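A protein chain is absent from this complex, but the other protein chains hold their places.
After this line comes chain A, so read on.
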Amino acid sequence: MAAVKSSRGALPRFLLPLGILALLTLATLALAITTGSVSISNAELWQVLSGGGEPLHRTLVFELRLPRALSAFGAGGLLAVAGALMQVLLRNPLADPYILGLSGGAAVGALTSMLLGLSAAAVSGSAFIGAMISAVTVFGLAHGTGSWTPTRLLLTGVVIASGWGAAITFMLAVSPSDQLPGMLYWLMGDLAYARSPWPALIVLGLISIIMLPLGRSLNVLARGQMQAAALGVSVRALEWTIYIAASLLTAFAVVTAGSIGFVGLIVPHMLRLVLGNDQRLILPAAALAGGALLTLADTLARTLIAPEQLPAGVITALIGVPTFLYLLHRSR
């Protein structure tokens, strides 16, 4: 109950870690707009930012790098917050935003519209529809007629996810070979699909604001349904809220950048190892840290072996695995 008792004076205590993460975020965004296969000097960049500069440089910064960096930040933040929420909801450290089959549903939607040769906007739209179908199905089945336990929800989600997995494999097997690379990049997660950063950023902001007042209840729920109910938390309503919020967050992330792995699983754990398990701090910290990690990963993905482009999902794991192992080792 430590986290709950120490609630007074918590806000000032949160400011330092959140401030550091905000600076880190700004640093990764700065790196993202200064780095690329065309080198732009600091002086030239300053001209561009103050409204002048070469047209080519303006295009690169405002049309390519900035929207992509903001999309990466939005998608990374969405995934990390969704992961943190799923881990509380399922009380399972292995939970990530995709564990209940949401990315599978989105992938089936996206690949179907790619097979039909539809536009990029239609690919995003059908990914969102697929994600929502999956979320509603899992919710309906797990809810059923009786009670909803985390185990029942988890099992339902995992089975539905396997079903989607089979459907994806089937679609890959029958797709024309010319289309395979595009599909694989989508499945690996890639910011080249990002069109506008605003939906991701707006949803991230809105849901973070909605979830913040629930922080204390989340802390209690993380210790178990019984304790939460005993302490006067309306468990059913809270769990539904978390489920809906996490589903929306994940759906918008997947629509923005395909199914980028790892961020949603590892970022919340990293933050808990360093900052402790207080959801009032973990949720905003996850938004910043997840965003910063994916922004950095995407910058590396498009520059490491330029002009060839890597999918960002590869880099999130390459950066994240050693960092996480170090933190885990240190925490013993």
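We take it that a residue touches a chain if its C-beta (ideal position, glycine included) is under 8 Å from a C-beta of that chain, and two chains touch if they have at least 3 such contacts; residues count from 1.
One rule holds in what follows: contacts and distances are computed from a predicted model.
**Student:** Of the candidate names "TrkH family potassium uptake protein", "Cobalamin-binding protein", "NrfD/PsrC family molybdoenzyme membrane anchor subunit" or "Chemotaxis protein CheA", which one corresponds to the UniProt protein name of the undepicted chain?
**Tutor:** So the chain that does not appear here would be "Cobalamin-binding protein", according to UniProt.
**Student:** Of A:Tyr193, A:Phe262 or A:Phe324, which sits in contact with the chain we cannot see?
**Tutor:** Here the residue in touch with the unshown chain is A:Tyr193.
**Student:** I'm checking contacts with the chain that's been left out. Which of A:Leu16, A:Ala43 or A:Ala173 qualifies?
**Tutor:** A:Ala173
**Student:** Can you list, in ascending order, the chain A residues touching the missing chain?
**Tutor:** 36-38, 56, 59-60, 63-65, 119-120, 123, 173-174, 176-179, 181-182, 185, 190, 192-193, 195, 302, 306-309
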